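Okay, here's the structure, questions in a sec.
Below is a slice of the complex: some chains, not all, each in place.
Chain naming follows the written order as A, B, C and D, and within any one chain the residues start at number 1.
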């Protein structure tokens, strides 16, 4: 497969989606008042792109996303490596982790507003809370996946605990971390937007809420498309760095 | 200014108000534009949240100085001892049957002709056990129907046009701009619920935390005055209201022109609030009886 | 000095109980080179893991330099039978060899020198920058050997380290091990299946019985210390010794 | 590890944390953060058997349906995408697109197609929790050892047997990671789905409590969600232990010290 084939195929996939959204309302499959054809959504998107408010909102969302993700991923990886490599700690925290994980961020909104108001702070808190668990659980599974022979090699050469983590556990867990961060990246985006939607802190989510409340259906879909496209871009970036950092791994080297 | 943390150096108070980005709060945007707040040394920031989940905690915790909410919600909060107090009128019904800014709508070909036909039907409201279902029940009762078997379904206003068109609900209790959207698609208004509930019903109000009311009566007073001026101005200048809507919502121009605007009287109609409280009691949405003297200014 | 006293190991897993080692007692003196032979599945690897402090025995004791082993002792290198899995796939060959040296805090220039020398010695010059999974089986095994050699251990445990290399390379590596042993005065415990190899390499050959495993016999190899692939193997005493070992192993298998 | 020791590990930290919460919140004046004592009283009053039957059971049923459906869809799709590079290149952007769209804004679209009944709620749950399963399956399938794959090919282990006997077991540890992630997400999505057009359910009740300022009751609902998550994770652990016995044996085989 040549280098650009995947890009072309991906573009074809997205074009297919566009076509479906164009045709479904046009053929009367859905009412076009509620799901307008792609062309009208794109027109609305173009209109949005012309307004500075849209770019400001996009910027706000991205800042909340990036900060939240960075904190969640950092904390998740750190906690995962520590908890994962100390069995007693793992046994001790397991129940608490499982208790906290299913608590929906949306249910914590009043608490977040109480603590941080409606600004960036509460959005960040919700984003971090939701994204943290995604990374943590992946890292825990990743650490458990370490090859015993590789681990014994490290032990027999008396690697320090830090070196064991750095040179053995971390590379083993890395593919899991990648999946975790990819999951967390979109969860962070989802939460950033949901928080803005509900709390009303500035950002794409708020714009969506306003569009919804205003019966501006194409504009609302245009904004949703923007969030989706953000997801696509984030994934491209993740895949790119995966090729770079996981070149040694079966999943990547198997494809050369 | 005298408010402790919100005061600026030059005696200007920075005030944050939590509002919902809907038509009801047009006056405060208009008043801001007209400088009614600035002239009273209030530096106004409007923050829009989606309903009470964010606004009430924001006000209680002092993140917002004021908030906007419907009266039933305020009364519910009051019965739960949430430390808040209404400080100014928010929005009121037009009082005209068939030409109010909210009501129950059905599809063009629906067999439902009057409110009485709503008995036993599936009706959407934006929040269950709140102002929507109580006023709908009252409309049905007034037309001689039995509201007991109505199945209320909770869904956000923006989703109602589609749900109604797809037949997922029999009728929708909506406000503008969804009301106009549905009517434009052939929908019929079968009940003007606010009108049925009470004459000139005050639907919503601005409120503050009791702490702020006690500790900074001056700020509250200035805010109330500014709001009142805004309300009066808005009531008198519907065209400017329609225009200011374009600044904080995305309602398109055509729709803006056809909206039915609510009334913005300065006074909270206490009798109507009393009626709302009674309706709430009848329908059992309060845990105790709300203390209106405590709640209203 | 390395002492194994009454060593016993029972594997218990999912209802299956295997007595891998019943009762092993033998000694390896400081600076001695002892070869260990025994039927497949008799517990050689298990024994090595116990000696390396990687596995808890079910009974008995292992002492290194008079101290009971309860973790990998310092200055020990192990060449694992699962050579493929004991190399870190996320590192180049060079990094794999260098890592234990880093852990040992060998200064950088010396490290580079050791890595180069040891890769040279196993015939892998020019493959330093390849990843282990880009190498053939025999080459991987030689990387594992190079890693142990570069480490300059005081105790060296090797588990069938030449199983995957061709006859000629094997002969070269045998000489490499002997020269290393002489140069650094290493204590070596060397597991092999090749009877000739055990006689050629060792000062002593310890023969294990088949499972349940005890020491079947020990044989001192009274060949001259200076050994040479051609002359030593042609020595009539060599033939005698290898026949003795062969007979014992036949006996061991029959005993099963 | 003895049974008592296990129990000790499981409840130790939660007890400490709840104890801390109890002490720290005991004098709380804050309306939104009432004392834990109040919350626990509310818990007892709120979650009686009739309430559980009326609100928790329907939620659990939807949760189970959504989760199982997501597992089936995620694993099936994940295997297909993981095995076929071209398919992956084609559909990945579309999937990533949908993955980034917040469920709350997608619900209206789903309502267009699925109405406002239980089907809609189940779809919302599927839509939210399929992603970790899908992603992990794709990555697990991509990472199947090349020698294992070659062995299967050489011995004619092809077609369905290749998938059920080789690919799936080999990817199963990572699939398990995805399933575990999805479990708590499913609970979260259960709550979100009940914010729309619901008239019963645990999430619905919590949101109602929140809206009607019944804050201790709301917290009690959140605690119940946590307990639910914990309980389900125990069940999951049991199932995982069974299915991945080989894997844990393999990984623990030499890790004896």
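The rule we apply is simple: a contact is a pair of C-beta atoms (placed from the backbone, for glycine too) under 8 Å apart; a residue touches a chain by one contact, two chains touch by 3 or more.
Keep in mind it's a predicted model, so treat the numbers as computed, not measured.
Stoichiometry of the full complex in this file, given in the displayed chain labels: A x1, B x1, C x2, D x1.
The criterion applied here is as follows: only the chains that are shown with their structure count from here on.
One simple way to say how far apart two chains are is to compare their mean CA positions; for chain B and chain C this gives 83 Å.
The mean-CA centres of chain A and chain D are about 17 angstrom from one another, to the nearest whole unit.
As a whole-number value, the distance joining the C-alpha centres of chain A and chain B reads 36 Å.
Contact with two or more other chains is made by residues 53, 57, 60-61, 156, 158, 162, 166 of chain B.
Multi-chain contact residues of chain D, defined as those touching 2 or more other chains: 30, 32, 108, 112, 210, 215, 253-254.
The touching residues of chain D, when paired with chain A in their complex, are 1, 6, 9-14, 17, 30, 32-33, 85-86, 89-94, 96-106, 108-109, 112-113, 131-132, 135-136, 139, 142-146, 173-174, 176-177, 180-181, 183-184, 187-188, 191-192, 195, 203, 206, 210, 215, 218, 221-222, 225-230, 232-234, 250-255.
By the touch criterion given at the top, residues 1, 5-7, 9-14, 16-17, 30-31, 34-35, 88, 91-96, 98-108, 110-111, 114, 130, 133-134, 137-138, 141-142, 144-146, 148-149, 151-152, 175-176, 178-179, 182-183, 186, 189-191, 193-194, 197-198, 205, 208, 212, 220, 224, 227-232, 234-235, 249-251, 254-255 of chain A touch chain D in their complex.
Across the complex, chain D meets chain B through its residues 30-32, 107-108, 111-112, 115-116, 196-199, 204, 208, 210-215.
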